[in-house]
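Take a look at the structure below.
Omission of a single protein chain aside, the complex is shown with its protein chains in their original locations.
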Amino acid sequence: ARTGTAEAVLCEGKSPDIVAAIVDKALDHGRRLLLTRISEHHLTVLDRPGVDLDRESGTAILGPPSSDTRAGACIVTAGSSDIGIAREASRTLAFHGYAGPVISDVGVAGLWRLMERLDEIRSHRVLIAVAGMEGALFSVLTGLVRAPVIAVPSPVGYGVARDGAAALSSALATCAAGLTVVNTGNGFGAACAAIRMLRMADPE
Amino acid sequence: ARTGTAEAVLCEGKSPDIVAAIVDKALDHGRRLLLTRISEHHLTVLDRPGVDLDRESGTAILGPPSSDTRAGACIVTAGSSDIGIAREASRTLAFHGYAGPVISDVGVAGLWRLMERLDEIRSHRVLIAVAGMEGALFSVLTGLVRAPVIAVPSPVGYGVARDGAAALSSALATCAAGLTVVNTGNGFGAACAAIRMLRMADPE
Amino acid sequence: ARTGTAEAVLCEGKSPDIVAAIVDKALDHGRRLLLTRISEHHLTVLDRPGVDLDRESGTAILGPPSSDTRAGACIVTAGSSDIGIAREASRTLAFHGYAGPVISDVGVAGLWRLMERLDEIRSHRVLIAVAGMEGALFSVLTGLVRAPVIAVPSPVGYGVARDGAAALSSALATCAAGLTVVNTGNGFGAACAAIRMLRMADPE
Amino acid sequence: ARTGTAEAVLCEGKSPDIVAAIVDKALDHGRRLLLTRISEHHLTVLDRPGVDLDRESGTAILGPPSSDTRAGACIVTAGSSDIGIAREASRTLAFHGYAGPVISDVGVAGLWRLMERLDEIRSHRVLIAVAGMEGALFSVLTGLVRAPVIAVPSPVGYGVARDGAAALSSALATCAAGLTVVNTGNGFGAACAAIRMLRMADPE
Amino acid sequence: ARTGTAEAVLCEGKSPDIVAAIVDKALDHGRRLLLTRISEHHLTVLDRPGVDLDRESGTAILGPPSSDTRAGACIVTAGSSDIGIAREASRTLAFHGYAGPVISDVGVAGLWRLMERLDEIRSHRVLIAVAGMEGALFSVLTGLVRAPVIAVPSPVGYGVARDGAAALSSALATCAAGLTVVNTGNGFGAACAAIRMLRMADPE
Amino acid sequence: ARTGTAEAVLCEGKSPDIVAAIVDKALDHGRRLLLTRISEHHLTVLDRPGVDLDRESGTAILGPPSSDTRAGACIVTAGSSDIGIAREASRTLAFHGYAGPVISDVGVAGLWRLMERLDEIRSHRVLIAVAGMEGALFSVLTGLVRAPVIAVPSPVGYGVARDGAAALSSALATCAAGLTVVNTGNGFGAACAAIRMLRMADPE
Amino acid sequence: ARTGTAEAVLCEGKSPDIVAAIVDKALDHGRRLLLTRISEHHLTVLDRPGVDLDRESGTAILGPPSSDTRAGACIVTAGSSDIGIAREASRTLAFHGYAGPVISDVGVAGLWRLMERLDEIRSHRVLIAVAGMEGALFSVLTGLVRAPVIAVPSPVGYGVARDGAAALSSALATCAAGLTVVNTGNGFGAACAAIRMLRMADPE
Partner (left out) sequence: ARTGTAEAVLCEGKSPDIVAAIVDKALDHGRRLLLTRISEHHLTVLDRPGVDLDRESGTAILGPPSSDTRAGACIVTAGSSDIGIAREASRTLAFHGYAGPVISDVGVAGLWRLMERLDEIRSHRVLIAVAGMEGALFSVLTGLVRAPVIAVPSPVGYGVARDGAAALSSALATCAAGLTVVNTGNGFGAACAAIRMLRMADPE
């Protein structure tokens, strides 16, 4: 709140009992709430009225949708495996009243796919890029646009790419000035950073 | 250029001869140029008229200063060892026509020092934080302000902190949503990202 | 015993059969015993009379409770996910006759929560801090108190924070002099070290 | 010899005395020889008639130049810091009688530079790509051509890119099928692999 | 396509729903398709007519077999645990119309087994070597043949060999010039690289 | 100060000019000051009256010695290479008015040397152990005494022990409950933690 | 065979079908065979007459027991969790006709337990030591005996000790000359090395 974005509940590492208690309390007080990194064993305590649950991204939202939707950040993904993280970012934006459109499957192994969508991508004020494997999308995209780009390495890949290790070091080591990075898989954090940028531009 | 910020010359890894050739060509064409990560063995070829050389940050600027100076990003450092990186960021902002004031030595081992400067820090639109060792400043600062914060881990420290390793993982692992990160020591990249954010807010 | 604290049985890595044999023998001899890092597959052999089993912390205690409870160490946690480790420490203290009150959810992303509890925290002679993610709590807390602080990194987090890696290096790299560290997740060891400190102050 | 390429002398890790002895013997026998990874302290024993020494690449060649020069592999570099490694590859090709033209400074932070040279690049049968920092060039280039591409990560970079670590994992983790990789800095090995490919196509 | 080999669908990291959708679309359009890294939970959506599924290699092929089979690459494995990866390479070759015979269980702990098959191995124009544990096969094989060799480290092993870590660094660090490397487990990529080499030799 | 121990100046990473400025200011104000991790290039600015410089430990003390010397912590080292770190701890204790006797060269490769000094070691209330290589001393010592033991891994060793890596993980992974750890080489931090323990026992 | 010890079948990484085929063939030919690293999913194909299966160590032996049992190597373990690996070594010795007595639970956290068994340990010609966590047993034991000692790090432990990482680096970094090391968990390899030593002493 004091920082302009809500604290979310990070469900990973919490027992279903603890998550259930947090949800009960929020519903009782009619408080809006965002939950992230929900996994299989949390589902039973979250599958109930008043909880807008999205399995693909492992997120849940309590309380009414945000009343208005301002222009927000565009989320660009390298492959269709990155969609869960993209939706974590998109729903975090929505929770705070911002649009979060997703353009997916434009990784650089097929550069023309990125080029075809470039005008659309350039029309947004802040970009969030999600990529796993070698994460070459981060550098290429940042070199093609003027907006700030936030890289979210995704844990897609095997061998040296396992858990997003290669994509993370790619994002940090980039030659393309203007790219900043959040932790592997942290779509929530990328969205919150994007919101800080948008608020700076349009103070309420 | 196409991205709104200039490409700089990364001198680390280039022989003095190559750097000299680049500088000659730029001076001949009267082109403005920013050079970063200059080290001892480059100094002789850079100590000449027309080159504004700053040893502390390992940067050099060719060409006339930027004509106007818009409000830019404030750079906050944990310790006095971080000043070289802070100046790399500050001079990159100056090169592009933005102010880059530095507030130093406000690491969290003495939390009151940070608190005393908090109002001043909060008056800026974008923040760049530089810290080595365990990098606790990144999370604490981000939790106290509304502006976007860009973390630059600094290679200050020994043992597990050597080469900034602890500070980097601290910055990425932060619980404080709204923080983004660049590579250890990359004051240049942090400044370029800040400029993208400022331009997004005030398109020319 | 010769060191002033009991050796505990580390159940992780032992088959249920081996654990059952150890428990049988202790019950037969009427020996007090502490078991740690109990997991799912050990539960059936431990769910029996005479065994005080705590699933949240994965600990079990055999034998009568300690006769008296001296003032001990206060355990401070960053988030509610750290509670299992906090209880491992707390129950180890109890087993040896010391109090181990827990103050939880005072991580630095919301610094005011820590500040509100500071007087209470300062009233204890030894502190144990438990934190995952980037572990910024360790440095901030140590900079605010005069007591010795023992850091227990917790394996909460993903990406670079997986398995507590970021919290561990944060704790070791701290600028805040007076902090010492135990292995990730080692609430038992932190409690034993605290007991050594308390005994040194109040030799029996 | 039995493998179609010569064994070279890896000077790194050998004392100047040992290198001198090897050179003496080769000159005495009139044997052609390639030496790689020559550093400062080897120079005095190599600066003599009959030794074609190239400081930039740290290579030396003994004996007459190769009699003919067949079409070989084209070496593409991301930045001007990669030139030493590019020349190690190029001179290894020359030693075996193949051309090794270098196209430099076409890194993807400025994608148009790569695009401008693409026709020229596509005219070669085997490509060797040299890049440091995040090594995004490897994936982008491989996605744009039909020839086999061999990646040589270069030890250019700092922070997570130090010693070529980020470029190496990028090359291995690539989504662009058809790329193979050699050790960081191994221009010699890349050239030998290229020669095996060319010989397979045109058996002598 | 533009690169001479097909893009495959990497199933790892994709939900069964997404994979099913991709397969439906390809079958509808009568498009040939290669799927790789299929795991248990994908099997139900792939066990259907028109899909040639191979569990051992985790690959599936849609569409008619390739019309002709040209001489391709020979795949050599160290042990019988490497067979899954060998078949991923072999089926990728087949998908593109090339033969991919497998010679298995010739690891260097029993050097004579390799020697017995050496003439057969030498009769192929391109070699793919698959090995886990310490991966000594890569260097020994490359030193015995004239063909280009592509190393595929396999994730077979425990301790320091877990996930193929030792085999990967062995392959990259080789003294045997002429070896190139792909990511651990990437039989698909090795085959695509082999195809580029074969096409370079025999342009269609 | 607020924490009961002084903040020291960490000289590593600071230019001689910055260190000189800090010293000037302290001497002008007659302030006592501790400087740590002084290296060669700082020596010229520190070799002056009023500065008690110790090269072996890389520490300097400004101002009058502490008026009284209370019983403090005993520092135990494995080998004679650990003496610099032992003295950093010892001088930090002295600066704060505590004794810091050193018992050296009692590593466990010769267990009888440790056993001969055991009574003396047991007479101290807090122990600091310094060891490099495999750091087996930490576990053995902690298993033999009742006092709290603080491990300082030392950067002595080569191969897997380089930079103290093996000793650090040994200290953290110990089976001997009651051991806590500080960063490799951090004699200063170990002493400050010891002082917190001693003050807790004897509040002034 | 040519090396004096049998090649064993490493079951980890092989499908049950492959293991079954190997076993069938050996039984058909009446060949003696040792299988190691058997896990849960292999059990059904191994639970049959003629197979001496030991679940605790994950080993199986086909064929008649060795006819005689010569004095062999003594296996010393730090804790009761190391028993599986100790038995892998013991059964490998037995398979080759050597005794392999196990002395367990003599880790150095309770040094007197090791001292009580020292005479017995000293009576053996070759020692194999198994330890997890920080592996301090390796150095202490080697410093107390004259026999060659082979360290087998065990994957017992959590945090920095996970997968035996701390024990492995401890064993390699030892100050106690005369210790050699095999891969984490490799009881089989340790036994084979011990047999080579015993055979060297008593050539058949």
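Labels A, B, C, D, E, F and G are assigned to the chains in the order they are written; within every chain, residues are numbered from 1.
Throughout what follows, a residue touches a chain if its C-beta (ideal position, glycine included) is under 8 Å from a C-beta of that chain, and two chains touch if they have at least 3 such contacts.
Bear in mind that the values here come from a model prediction, so they are computed numbers and not experimental data.
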Next item on the list: Quickly run down the residues of subunit E that touch the omitted chain.
Entry: 78-79, 107-111, 133-136, 138-140, 142-144, 157, 159-161, 165-177
Note to self: Please output the residues of subunit D touching the missing chain, sorted low to high.
What the structure shows: 7, 10, 12-15, 18, 37, 153, 155, 163-164, 168, 183-186
Note to self: Using the document's contact rule, name the residues of subunit G that touch the chain not shown here.
What the structure shows: 2-5, 7-8, 125-126, 142-150, 168, 172-183, 188-190, 192-193, 195-197, 199-202
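Everything below uses one rule, namely that only the chains that are shown with their structure count from here on.
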Item checked: Contact-pair overlap exceeding half with F-G, pair selected from A-C, E-G or A-D -> A-D
Margin query: Could you work out how far the Cα centre of subunit B sits from that of subunit C, in whole Å?
Written below: 41
Next item on the list: Averaged over CA atoms, how far is the centre of subunit D from the centre of subunit E? Could you give it in whole Å?
Entry: 26
Margin query: Where in subunit G do residues touch two or more of the other chains?
Written below: 79, 109-110, 155, 157, 159-161, 168
Check: Which word fits the touch map of the chains here: line, ring, star, complete or other?
Finding: other
